[in-house]
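Only a single protein chain was left out; the remaining protein chains are all shown in position.
The first chain written gets the first letter, and so on, giving A, B and C; residue counts start at 1 in each chain.
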Amino acid sequence: MPTPTDTLKLGWIGAGRKGYEMAARLARGGCDIAVWNRTKSKAEPLAKYGAKVVDALQELAAKDIVFCMVSTWEDVKQVMGKLLENKQKPKMVIECSSISLEGSAELRRLLNEKQIQYLAAPVSGNAKVIKAGKLTFVVSGPKAAYEAARPYLDMMGVGSSYVGEGELSRIVKICHNVMLGVVTQSLCEITILAEKAGVPRHAFLDFLNKSVMGSMFTRYKTPALVNLDFHVTFTPKLLRKDMDLGLDAGRRFEVPMPVAALTRDLIQQMIGHGMTEEDFSTLLLMQAKASGVALKPENKEVGDGLSS
Amino acid sequence: MPTPTDTLKLGWIGAGRKGYEMAARLARGGCDIAVWNRTKSKAEPLAKYGAKVVDALQELAAKDIVFCMVSTWEDVKQVMGKLLENKQKPKMVIECSSISLEGSAELRRLLNEKQIQYLAAPVSGNAKVIKAGKLTFVVSGPKAAYEAARPYLDMMGVGSSYVGEGELSRIVKICHNVMLGVVTQSLCEITILAEKAGVPRHAFLDFLNKSVMGSMFTRYKTPALVNLDFHVTFTPKLLRKDMDLGLDAGRRFEVPMPVAALTRDLIQQMIGHGMTEEDFSTLLLMQAKASGVALKPENKEVGDGLSS
Amino acid sequence: MPTPTDTLKLGWIGAGRKGYEMAARLARGGCDIAVWNRTKSKAEPLAKYGAKVVDALQELAAKDIVFCMVSTWEDVKQVMGKLLENKQKPKMVIECSSISLEGSAELRRLLNEKQIQYLAAPVSGNAKVIKAGKLTFVVSGPKAAYEAARPYLDMMGVGSSYVGEGELSRIVKICHNVMLGVVTQSLCEITILAEKAGVPRHAFLDFLNKSVMGSMFTRYKTPALVNLDFHVTFTPKLLRKDMDLGLDAGRRFEVPMPVAALTRDLIQQMIGHGMTEEDFSTLLLMQAKASGVALKPENKEVGDGLSS
Partner (left out) sequence: MPTPTDTLKLGWIGAGRKGYEMAARLARGGCDIAVWNRTKSKAEPLAKYGAKVVDALQELAAKDIVFCMVSTWEDVKQVMGKLLENKQKPKMVIECSSISLEGSAELRRLLNEKQIQYLAAPVSGNAKVIKAGKLTFVVSGPKAAYEAARPYLDMMGVGSSYVGEGELSRIVKICHNVMLGVVTQSLCEITILAEKAGVPRHAFLDFLNKSVMGSMFTRYKTPALVNLDFHVTFTPKLLRKDMDLGLDAGRRFEVPMPVAALTRDLIQQMIGHGMTEEDFSTLLLMQAKASGVALKPENKEVGDGLSS
């Protein structure tokens, strides 16, 4: 595999919490990278790693690969419109935001018309995960484009997986989030069961995280479940949206998803109870109430598996 | 922490697939260890690591710590009876088999009467996991006994978790297995969804395993799910038994476990369809049938995350 | 309440299995009624009750009330288009087919533009139920229109229920069908449980039907469940469609429907197993397979609660 850094010129759109960390990894790795962010000041610290922070989106148009990591499909449409409003155009666009399959397909049509290669490349991992070097990509689009982009993707974390043509990576990301919902609900059921039986949550999760069932996810959710710190990483409504996208795909492909469907309705119960502003892992509080338990923070320092 | 090897004399009962690997790790680590197995020949290869293989259970009676790793509560009762039939007795017994809470409590009464310390210490991980050095223990009993035993437990894998007095570790192990059932069902739902959408199973699971949702479990189940190799590691009926133990605990402690209960019934459906002799991960085949898909092995070499 | 028969002139579109029986009841009750059916010969026997069977849809256009009882929204659109293609128009249209909320709303707009009153009035009951005089209507639209139409509706069965403005009756009908799915699944679970315990299905259902849980539905499904006669009354795919409409409404109104969602997926399982051509009550066969039971017809003459 060629060293990524000495070959292609990269553009990066979006320096939010995740985008910043991703761009930082490319810059620190020695890539030739120019970054644009709506609020330029947020991107500026990237300069210390060697990134060039630009004023205008159009300055990225002539790059070999332009990465896009923004919030919503509306944002994607807007920045892509601006990026391509002049004649110059990049060879490839890699879109990493969490957008819908339909949005992704619309973007593909747009880019294909202009002969720009397009990879749909959503990620698994939040900003902390990225910082810890553990991000992963799931990628779909032309295989050759993936091969060309792969060194850069792999540089940002622990690797990428190519799953096929078109928008398949978007479906895979939805499947991933469906599992996240189910695992969280299961974790809440057994954590409360263990607690009522007499096992402190931190002790229970310590074992579970070390066990074969432990994942990066169960580990980084542990501080929340132990100390009841539910600052938002992902809202109940966003999780419900992804569960609904998964169930909708299930209907379309005629795949029954009973455990996912039930989890979805347990999330809906939580939303109905008015628990919408904190993290989705307040499913633990719902489970506790349904079990007649008043939870208390254990105030234990527990690791999240990400800090070194 | 004291070096474990230069202090205590260890006895080991049971050289089945798991017990053999566990004893091997202690022997290779330099412990003074004597091993008994019903079929002595199975234990004999342990001699090459420095273990002493004995003919009679009673030869272990005077050791400091006797570990027990057999199949069922009936086996435990029998070997413990034999071990203690003369006057000599160990200072501590550590029972690692998958026995019920009731069996564990009965053993505790028996050992307490004889002033033998007792730790209930079930494990997470199959023989391959142990060989790869990734076993974990969940331990309950007197805290001081745990502290004394800990160096030996940690030597057999990646660590142990102490969860409290009495038989609490047995409940934690059941919780762990409940999660195993739920995660498997969820994995089957999303793997078949991704497949019907056009993503090969090996590509889907490659991403999932690298993602934040990936666990040692999802990784070592991957070859089965990709290549449809369902040789038994754990039968559907054994998984149903553990789900039932979990749900029974849920009833006792008044903890609703809707996702676990549903998974349990999906396993029961599989058993009703006559799928009882292969691995429980044939849940994938049930999910495929219920989705109108005829699965084929993908015949891909995929890792199990355990081999180096 | 005024005697219905001596006042208004009625038109009737659709003499399928249900429509025929409904029109017959109005005709036998002495109403002035004219009937059109695509295949005229099917409607002709209604003449013996005093109905006038017409050749052209437009002959119904000048009636006071035109009832519509056809198969699909496509059929409704077509017959309404024909009915209204000339200048004449009825005072009121009562649409009784099982069409979607959206279709019903579109029809309302169309009729409102022409100042024709419109009642959405789906029914509960199949042809046998109607023949037995036990049909019911759920009605929405302008209250005054309902009051005017009520004597005719009530004449066709055991009564009608007014639930409010607009297309509310369509949602109520969907709720009704969701319950039908859930009750059928529950019935299958307990019937197979009783059977494995040693109770013949006919004996079990005899009690259930007489008990406080018995409904017209459980009674008329009894011959199917006892004698395994699964000729279609409603296909699995149609039931799935109604469950999906119910769950979709649940999503829209943020009402979790866990039992309905689970039932929906059990129906999907059945469809995945290829059971699509017989009656939806083959859920009994799915339940039997999942319970490891080979069912046999009991060949018992059991009533359906409808025949006198």
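Please note the rule applied: a residue touches a chain if its C-beta (ideal position, glycine included) is under 8 Å from a C-beta of that chain, and two chains touch if they have at least 3 such contacts.
In this text, all values refer to a predicted model and were calculated from it rather than measured experimentally.
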item	value
Visible contact partners (per top-of-document touch definition) of the missing chain	A, B, C
Selected residue (touches chain absent from view) among C:206, C:244 or C:298	C:206
Hidden partner chain, touching residue among C:8, C:216, C:239 or C:275	C:216
Contact with the hidden chain (one of C:54, C:105, C:259 or C:295)	C:259
From A:90, A:223, A:236 or A:258, residue that would touch the chain that is not displayed	A:258
Residue ranges of subunit A at the interface with the undisplayed chain	258, 262, 268-269, 271-274, 289-293
Where the unshown chain meets subunit B, residue by residue	244, 251, 254-258, 261-262, 264-266, 268-269, 271-272
Subunit C residues that touch the omitted chain in the full complex	124-125, 129, 134, 136, 138, 158-159, 161-166, 168, 171-172, 175-176, 178-180, 182-183, 185-187, 189-194, 196-200, 203-204, 206-208, 210-218, 220, 246, 249-250, 253-260, 262-263, 266, 287, 290-292
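The working rule: only the chains that are shown with their structure count from here on.
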item	value
Per-chain Cα centre nearest the global Cα centre, belonging to chain	A
Whole-Å gap between the CA centroids of subunit B and subunit C	55
CA centroid of subunit A to CA centroid of subunit B, Å	33
Rounded Å distance between subunit A and subunit C, as computed from the means of their C-alpha atoms	47
Numbers and ranges of subunit A residues touching at least 2 other chains	254-258, 262, 266
